[in-house]
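All protein chains of the complex are present and in place, except for one that has been dropped.
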Amino acid sequence: MPRSPLRSSTRRALPRPSRPFADARNWAQFHSPKNLTMALTGETGELSEIFQWMTEEQSITAAQTPETSQAVRDELADVLMYLVRLADVLGVDLDEAVQDKLKRNGEKYPVDKARNTSKKYDQL
Amino acid sequence: MPRSPLRSSTRRALPRPSRPFADARNWAQFHSPKNLTMALTGETGELSEIFQWMTEEQSITAAQTPETSQAVRDELADVLMYLVRLADVLGVDLDEAVQDKLKRNGEKYPVDKARNTSKKYDQL
Amino acid sequence: MPRSPLRSSTRRALPRPSRPFADARNWAQFHSPKNLTMALTGETGELSEIFQWMTEEQSITAAQTPETSQAVRDELADVLMYLVRLADVLGVDLDEAVQDKLKRNGEKYPVDKARNTSKKYDQL
Partner (left out) sequence: MPRSPLRSSTRRALPRPSRPFADARNWAQFHSPKNLTMALTGETGELSEIFQWMTEEQSITAAQTPETSQAVRDELADVLMYLVRLADVLGVDLDEAVQDKLKRNGEKYPVDKARNTSKKYDQL
């Protein structure tokens, strides 16, 4: 893992989109990590509802299918915005967190053992 | 919304971290959008478990509290990695999706009406 | 919908299992509806993790497959216990709520229109 998985310029960029939006509306009062985690759950649930009756095959083209294309984009954006806001209020650097986790995942899932299997690391 | 909410350099950077990791393990076969959405749900659930018995007050310092600091970082990273991977297999540009959604949110939640309230846009 | 969908004897029976368990441990202090909803989310996430890499076909036999049989039962039980506890602290009669919802679902999804389709009611 020689370089940052997210380009270094994203380090400070990621937390930005939701903060001025929330500040302008004085929403910090509602944005505790606990509450934001529930909001993130709500958006993940909406994403789930898009795919729930699709086959895996159908899900692959969901962002190109007129009926679901906009909804897919919207829910992905909502999840990302709440996630970035959550990291922001918690004071967590998402880029560092991803780098660190990817490194440990690499040790838990060595290529030769994890290849072609969806097993959890403790069952490899 | 004159500038991109995520710096322009993140546009192409965001989808990258999980792809080589998955490719090396030949995991594309498991990574349908439907499956990745369930994996995202699982990670969101783990994030939820960290905060479930905390007060809002306690949740604010969860990333600085020794008992929960690492778990918070790990779950945030897991959610982000599955989200980025999901956008990647769906062919969605997350930066564009966020820009577009923020713009429409700004119209749904005008500053003067949305200030100091957590009401949904259809009840403002 | 002439009769109760859950037998009438379950009306009072459903809320019971978790209450004495929680009372003996003085857990009411943690069991606000907000917190219990997060706990329910956590358990739903664990259920999701069991099925995330399975095909639909594989998921059908998950409760008969030795590797997943116990986990499936445990997570279903956990979801039900938190749900019943949540209804209990909220003062909601789950049987009445189901009866009422089923009745309205029957109107939203008339048999002739909803047959053989997974479309949402507003698209039928």
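The chains carry the letters A, B and C, assigned in the order they are written, with residues numbered from 1 in each.
Criterion: a contact is a pair of C-beta atoms (placed from the backbone, for glycine too) under 8 Å apart; a residue touches a chain by one contact, two chains touch by 3 or more.
Note that the coordinates shown come from a computational prediction; the quantities given were computed from them, not determined experimentally.
J.: Which residues does chain A use to touch the chain missing from this display?
T.: 30, 35, 38-39, 41-46, 48-49, 51-53
J.: For chain C, which residues lie in contact with the unshown chain of the complex?
T.: Within chain C, the residues touching the omitted chain are 5-7, 9-10, 13-14, 16-18, 21, 24-27, 29-30, 32-35, 37-38, 40-41, 44-45, 47-48, 50-51, 54-57, 59-60, 62-64, 72-74, 76-81, 83, 86-87, 89-92, 94, 96-98, 100-102, 105-106, 109, 111, 114-116, 118.
J.: Can you name the residues of chain B that touch the chain not displayed here?
T.: Its contact residues with the unshown chain are 34, 37-38, 41, 53, 55-56, 118.
Simple rule for what comes next: only the chains that are shown with their structure count from here on.
J.: Taking all residue numbers used at the chain B/chain C interface, answer same if over half belong to both copies and different if under half do.
T.: Same, since most residue numbers here occur in both copies.
J.: Distance-wise, how many Å sit between the C-alpha centres of chain A and chain B, to the nearest whole number?
T.: Chain centres of chain A and chain B, defined by C-alpha means, are spaced 3 Å apart.
J.: Give the residues of chain B touching no fewer than two other chains, as numbers and ranges.
T.: Those would be 30, 35, 38, 41, 44-45, 48, 51.
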